[in-house]
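Written out below as structure tokens is the structure these notes cover.
Let's turn to subunit A:
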Amino acid sequence: MDVLRVEKLKAFYIMESAGEERAVKAVNDVSLTVRENEVLGIAGESGCGKSTLLKSLLGSIRPPLRHMGGRVTYLHRDREMDILSLPKEERQKLMWQHISYVPQGSLSVLNPVRRIGDTFRSFVGAHLDIQKDPDRFESLVRSHLQDLGLPVDTLKAYPHQLSGGMRQRVTIALATILKPRLILADEPSTALDVVVQRGVIQLLRDIQTEQHNTIVMVTHDMAIHANISDRVAIMYAGRIIEEAPVERIFAKPLHPYTQYLIGSLPRIGDKSYRLSAPGTPPSLADLPPGCAFHPRCPNAESICRREIPSLSLAGRDHRVACFLAAKEDADVGSSEALGSQ
Partner candidate 1 sequence: MRFTGRHAGLLLLLVSLLVAASPLAQAQIGPDIPREETIIVDILTGRSPNPRRFNAWAPGTTLDAGIQQLMLDSLWCVEYARGEILNVLAEAPPIYNDDYTQMTVKLRQGIYWSDGVPFTADDVVFTVELLKGNPGMNYQAEFSIFVDRVYKTDDYTVVFELKEPNSRFHTYFLDRWGACRIMPKHIWENVDNPMAFDFYPPISIGQYVLKDVDPGGYWFLWEKREDWERTAVGQMYGEPKPKYVLFHYYGPPERKVIAQSRHELDMCDLTMESLQASWDNPNFRTYRREYPWIVNIDPCITGITLNTLVEPFNNKDVRWALALAIDIVDVMALAFDGAGVMGALLVPPTPVYLDWYYEPMEEWLREFTLDIEVDGEPFKPYDPGAAQRLAEYAVSRGYAVPDDPAEQREIFGYGWWKYAPEVAAQLLERNGFKRDSSGRWLLPNGTPWKITITSHPNPSHPGYKNSFAVAQQWRRFGIDVEVVTTEQYGTLATYGQFEVSSVWPAYEPWGGHPDLYRTIRMWDSDLHRPIGEVTYGQQGRWSHPDLDAIIDKLERIGFDDPELIPLAIEGLKITTAEMPSIATFGYPGFVGWDETYWTNYPGAENPYQQPYQHWPNFKFMLPFLEPTGKK
Partner candidate 2 sequence: MAFLKRYLLPRIVQYLVVIFIGGTLIFIIPRLMPVDPVQQTLERITIQGAFLDPRAIEQIREALLELYGLKGSLTEQYITMWRRLLRGDFGPSYVQFPTPVMTLIRISLPWTVGLLVTTTVLSWIVGNILGGIAAYYSTRRWAQLMENIAMLIRPIPYYIIALALLLLLAYALPVFPVTGGFSIGRRFVLSWDLIVDILKHAFLPALSLVIVGIATWFMTMRLLVSNLLAEDYIVYAQIAGVQDGEILYNYAIRNAMLPQITGLTLSLGQIFGGALITETVFSYPGLGTLLYSSINTGDYNLMMGITLLSVVAIATGVLLMDLIYPFLDPRIRYE
């Protein structure tokens, strides 16, 4: 069952500069569904629009970002709710109890002059009446932290007194305390060193196993996707260019960009020269015509320079937006064999 449907979502940063309005097309015609209990990974180089997409999913669109079209529909208790047109109060109600959010755990996401416990209090207090029964709140937070293996002392700490990993765990604890159905995580492991990273991801994973929530996980790190995601969507220049179950995307990436992404992953024992995409991602304010990837694509043809490929089915549960891949794939047919390993 789908818990979230994104239809033709467009969210642009409207910048006025040198007297002109320029649209930075951060989320450009994105359609996506998120299914119950799955971990959907969204990948892509930095600057491809994935964080903006996540913000839009959260309904947190504020100038200069503007909603330019499309819908973000949540299914909650048999109701369909478009979060972008929902009144503020209802959206606030939806938050944390149904949908929650794990930001990148940098120093700046926690109020530097408040103790962690106070942050818990205001986050939980926004949704539960904790005044009535402060003891229950206390025990809720304590047991939750213990469940996550976090020391209770953390509550007395100030953000700057915690390590990056601890802070990230705190944000995860904050996001999961009300057992939301859906967790949107934005680069939860970036800026952490590898060992800590693994711990954080494992934590998320454990929570998911236990609470059976759905997770949308944004990270540029394909290795993490391999580790945790059930399905992966690849973003490039504001669009989803490929979407498939994780095994399939690693086994048979169709889009040349995806191939580069996977190709650049280190492999144990492999000492060969790693490929990476030549050139740099295009400016979202000034996209090339046709397929946005064509300037970096080794196989680009003339059609790629003229037309924008649409996301089309290229196998079971596998969709890709590439003229060449679609062609190639069509040749192979919708052979099932390739889909599963």
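The candidates came about this way: all candidates are chains of the complex that A comes from, given by their letters.
Assume a residue touches a chain if its C-beta (ideal position, glycine included) is under 8 Å from a C-beta of that chain, and two chains touch if they have at least 3 such contacts; residues count from 1.
As the structure is a prediction and not an experimental result, all values here were calculated from the model.
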Response to the item:
subunit A in this complex touches just one of 1 or 2, namely candidate 2
Practice prompt. Can you check the complex and tell me which residues of subunit A touch candidate 2?
Written response: 58, 60, 91-96, 100-101, 103, 106, 108-114, 118, 122-123, 125-127, 158, 160-161, 174
